[in-house]
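The complex appears here without one of its protein chains, the remainder shown in place.
So, chain A:
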């Protein structure tokens, strides 16, 4: 089969007119249907119903009577100190994980883009956290952070940085930073892989030109690499932010939100409201509020980045 043969046929195919197009439409619909039905019933539908629930006092009981309460859930949310505490922790978590993860991954991607030994080994190693079940990642880090049997206390004591064992995940001021480190570790694969692909897409000629003009390494990074990488950076940091602010499983396994709510991310808070206390409506309100916050943050961020790029 040669490609030239059907090139000549192509114009004919375009002239078949409207009858073919409507047949195509029907065909598309039939082919899409099996995938569309479950997504509509179990994903789009529930989502819309979830938004509706935010304006009701729905409870978890099977026969609980639900009534429409308008915006009163939102009022309760605005005055709920526990929510604001959780919201603050969520922002600290999402911003610091996203930023630190980005910086760490950019550094690693730059290294992996150089002609170093052990490069392919590291490229494989960096992918492993991606494949691990989040639950296992959580359990693994609990072993690392274990106050008595954990390796972290042991190593830090050996090098003289610690003189007593720290209970990393149960200490009021240390638990959140400790959990953030795990967040960075977990998300590094995706970010590194995407940034590395972006780096490999930067035209070599630009660097050669930079070299000719005598630009320093830093200068070339600042004036060539970063601007070229900008669309990739905006995309991956936006996605990371959304994933991080909606994080649940990892922190649930690590600390269950403790100690004393110091790591209770907004989604853990919402989960408890819904499935421990049974306040379905209120938890849905929190979800809706979160969509608004996330979209606002993302919109602002992407708008600013695009304006600077122009």
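As a convention for this text, a residue touches a chain if its C-beta (ideal position, glycine included) is under 8 Å from a C-beta of that chain, and two chains touch if they have at least 3 such contacts; residues count from 1.
Here is the rule we use: contacts and distances are computed from a predicted model.
One subunit of the complex is not drawn; among "Sugar-binding protein", "NADH-quinone oxidoreductase subunit K", "Ger(X)C family spore germination protein" or "Carbohydrate ABC transporter membrane protein 2, CUT1 family", its UniProt record names it "Carbohydrate ABC transporter membrane protein 2, CUT1 family".
Considering the whole complex, the residue from A:89, A:180, A:194 or A:284 that touches the absent chain is A:284.
The chain not displayed touches chain A at residues 1-3, 5-7, 9-10, 13, 24-25, 27-36, 38-39, 41-47, 49-51, 53-54, 58, 62, 104, 107-108, 111, 114, 116-118, 121-122, 125-136, 138-144, 146, 148-151, 153-154, 185, 188, 217, 239, 242-243, 245-246, 248-249, 252-253, 266-267, 270-271, 274-275, 280, 283-284, 286-288, 290-291, 294-295, 298.
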